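So that we are looking at the same thing, I have put the structure below in structure tokens.
Complex shown without one protein chain; remaining protein chains in place.
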Amino acid sequence: MGVRRETMVNTLLLAGLLAVPLWALWADEPFTITLATRVAILALAGVGLNLALGTGGLVSFGHAVFFGIGGYAMGILAFHAQNYTPLIESLSIPGTKSMPVIWAVAVIASALVALAIGALSLRTSGVYFIMITLAFGQMFYYFTISWPAYGGEDGMSIYLRNSFPGVNTLVPFNFFAISFAALLAVLVLVGRLMRAPFGLALSAARQNEARLRAVGIDPYRLRLTAFTLSGAITGLAGALYADLNRFVSPSMFSWQTSGEIMIFVILGGVGRLFGPVAGAALFILLEHFLGGISEYWHIFLGVLLLGVVLFARGGLIGLLAGREVAHD
Amino acid sequence: MRAKSLFLATAVASALALAAAPGARAEGIKVGMITTLSGGGASLGVDVRDGFMLAVKMSGRDDIEVVIEDDQRKPDIAVQLADKMIQSDRVDLLTGIIWSNLALAVVPAAVAQGKFYLSPNAGPSQLAGAGCDPLHFNVAWQNDDLPAAAGTYLAAEGFDNTLLLAPNYPAGHDMVNGFKRTFTGGINGEIFTKLGQKDYAAEIAQIRASGADSVFFFLPGGMGISFLKQYADSGVDIPLFGPAFSFDQGILQAVGDAALGVRNTSQWNKDIDNPANKAFVEAFQAEYGRLPSLYASQGYDTANLMISAMEKADVSDTDAFRAALEEADFDSVRGKFSFAPNHFPVQDIYVREVIKEGDVFTNRIVGVAATDFVNAYVDQCKM
Amino acid sequence: MSLILVIEQVLNGLQSGVMLFLMAAGLTLIFGVMGLINLAHGSLYMIGAFAAAAVAGATGSFLLGLAAALAASAAAGALIEASVLRRLYGRDHLDQVLATFALILIFSEGTRWLFGSFPLYLDIPDWLSGPVLLPGGIHYPLYRLAIIGVGLLVAFGLFALISRTRIGIRIRAGEADREMIGALGVNISVLYTLVFALGAALAGLAGALIGAIQSVQVGMGEPVMILAFVVIVIGGIGSIRGALVGALLVGLTDTLGRIFLPMLFGLFMEPTAATTTGSALASMSIYILMAAVLLVKPTGLYGSAG
Partner (left out) sequence: MTEPVNGSATAPVLEVRGLTKAFGALVASRDISLDLRPGEIHALIGPNGAGKSTLIAQIAGELAPDRGEIWLGGRQVTGWSTAARARAGLARTFQISSLAMEMTVLQNAVLGALGARGKVMRFFAPVLGDRALVERAMAALEAVGLQDLAALRTAELSHGQRRQLEVAVALTLAPRAFLMDEPMAGLGASGSRRLMSFLDGLRERAPILLIEHDMDAVFALADRISVLVNGEVIATGSAARIRGDARVQEAYLGEEAEAMPGEEACAGAGGEGRGEAAP
């Protein structure tokens, strides 16, 4: 019963996320479309983190690294393309304005970095893991601030949104559709993954590591794989987010960004496939709505967050769909 | 407001659609102000906003609508807000951004969409040189201006062994380069610190040991407060110079005695003797109960520039309005004010000294560093 | 570069390490006894600085300001412990991170709402200002020497408190076995509130002491909080001794790295590039240190278990 109700809530969420920009298209409210695009992209970042954090129990306080790497993959490639300078001088590899290529680079780069960071960080656990991931985040943050080649703290602006074959990405709704499709695709993949042998074992690694070892499965490799996939997804979101803003900067790497991605996951419901979608939607809604009421809106955000942590542990999805039920 | 109910249920959303048809706008102008109103850098944004709104109020016009939003000093938020103001609020003109990195994120896209942007503060070199635009006007300074004027001044004063100190980020490098461009004396060395660093004991020890005859530093906000207090307490007596940012009205009270006597370069001070400035300083104090800052003066001038153009042209006539802005036919609180071909100010830059008036720390003008100063990027601008 | 400069920089590193210890000691105590990871520790530091600035500004007395800082931060600590954090002791770290992150938002914007956006003024008292001449011809600010003294005194006091006194025994018992201490009849919730208030007061003291030589403004606590976490992670979470060693390591690495890395790069690079690269690396140095320590000892230098 609970399963069916959660499915219903999830479907409604997706339908809402699709319906609002459709309405905005009709009502000629392009900014509403931009907001919905932002929700889709941030939700995607959250889905990435949720794989590590919710399913795998890996509380990463450094996912901004992957978000930023995705963003900079877009920024650097597009920067070279718009200035007609080669990406790598000696090989005369050019930059590109093509989204699929940028995504591929973003996903691969962030996966590789996640693999490296994960391989080192997963030797620790608990609070140490939280803090070592934070430390890696800070390293990247200070590195990008003081690295002059790509703008340092100023970041980089891209004057035109990148292109996607057969789609005019400058039309807000088209870019929303691209982002929404990416979110859907990743949701489907992660949903399958959670039911697959890998997902079962990963979830067991979070719930009871000793049990997993006792049946002959080594949790380290599972976790490292999960962390890498998680970083790759968040990296893809970073590339899309950079394209939404046509801008990248070191703030994508800041620890507050890591905190915010975590907030999407918690607000929506840890470990729930659609939690980050609900969380990101709620966050953007709050930011937009409370931000208009008072410049001190962070106080309300703080109180709300506190309320969710203390009293509504299943997050928004938990409130709407009831207690979590084991996946079939 | 109408776009804000985004994620209520779909049903509500479509109900709203009926009520949310875009309303017809009255004549006049709609201004979008994106500035920093929360977090550590909020005092600058508050001053720009207050200066701007004071000028709007004093003009007595009721056809200026200002939408003000807080960018939280985050570039991505600033971009979102610009999108919102352009797409949803349908503003004619944007202004308000404090920080160079936020301006670089917002301005190119805004002017590309045909909106005017009047900068009350940030003037990064990219927007002054190759990235200049007919719709972009800077009413404050190019980032290099104040340090370059300081370089001229220190050279004229005969300093020949200057140590340079700035945070390790683009604006810090701009400031150091601006100074070096005009300074003809010898450079003792350069120290770049971590952005946001608050303890300068190590750097001060280095300064003490350096044997320099002067120190030029750029440390905005809390960094400057910390540095000045620690420097004064260290007993090192090598004279300090800097651009106005570390000696601004909003900061000086927090620095206290430590700043007394330090000379800095600025295009404005409250004791510049002209009627516009007198009226501004009095009105600002009456309205807000504090002395105006450099940022407040820039916000005030920005609004008056805009109002002067409104009197000559309608903002919907882009070319006419741009021409009216280029004339800069308003009474600047700085006295003389005109635009260089790249739409950055041509103005005098003064040398100020920090003093104490009663209980209040403030500046007084002690000289002129440069007359009719033109920024260094004019030639790179093709428009 | 002279020996004097090196000694002076070591003193500076010591001073920043000692202040970090005040922050880290509270954090590690709270973690050790209650198992709570408190991101809002930086807010308590900020509250100490603001209270000191407000009271010192109103009364003109730095010492009264310090007292106010201790009182205000201890009270704020006790308040959040009793109202919010108490509910989080049994929870996993994720909930704690989130809840205390929420507290940061509330404290930061609340402080701005109370005190406005402009930085506050707090200065060194006259009797501690200016440099003194140390043996060897080093001019060193008296105030920084005083900070080192206060910090070492607090460290000493903490060690004494924990190893010698009844309350220290209770703290250690709480660390070892929460249920046992309950069985012993100690009122555990009062003990927890006390420990939290103590940790908060230490943070507030650090905030006030540092506020006098830095800027007192909203957001001042977060960078320090992150550093304090780096410290306790290096030292091993829950260990006071680890916090002391970690704090000094971080203080020295940061200070010496800032000065000597650019010089090192200057040996084989042109000056501007050397200072840029050197200071970029210096700004990452403590995080590199932390990652390195954790890779060798995954539970920190003096840590027992994750």
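Labels for the chains are A, B and C, by order of writing; each one numbers its residues from 1.
Note that in this section contacts are C-beta pairs under 8 Å (C-beta built on N, C-alpha and C of every residue); 3 or more make two chains touch, one makes a residue touch a chain.
On a predicted model such as this, the values are computed, not experimentally measured, just so you know.
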For the chain not depicted, the shown chains it touches: A
Candidate in contact with the missing chain, chosen from A:A119, A:V167 or A:L200: A:L200
Contact set of chain A toward the excluded chain (per top definition): 192-193, 195-201, 203-204, 207-208, 210-218, 221-222, 225, 324-328
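Definition applied: only the chains that are shown with their structure count from here on.
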Pairwise touch network: line, ring, star, complete, or other: complete
Between chain B and chain C, centroid-to-centroid distance (C-alpha), Å: 34
Residue numbers of chain A (touch at least two other chains): 142, 145-146, 148, 296, 298
Touching two or more other chains - residue numbers and ranges from chain B: 37-38, 168, 173, 192, 194-195
Chain B - residues contacting chain C, complex: 37-40, 42-43, 46, 168, 173, 189-196, 198-199, 201-203, 205-206, 208-209, 221-223, 225-226, 229-230, 233-235, 250-251, 253-258
Chain B contact footprint on chain C (complex, rising order): 1-2, 4-5, 8-9, 12-13, 15-16, 108-109, 112, 116-121, 123-124, 129-131, 139, 141, 143-144, 210, 212-220, 223, 255-256, 258-259, 262, 271-272, 275-276, 279-280, 282-283
Of chain A, residues touching chain B in the complex: 12, 15-16, 19-20, 23-24, 26-32, 34-36, 38-39, 142, 145-146, 148, 151-155, 157, 159, 172, 241, 245-247, 249, 251-252, 281-282, 284-285, 288-289, 291-292, 295-296, 298
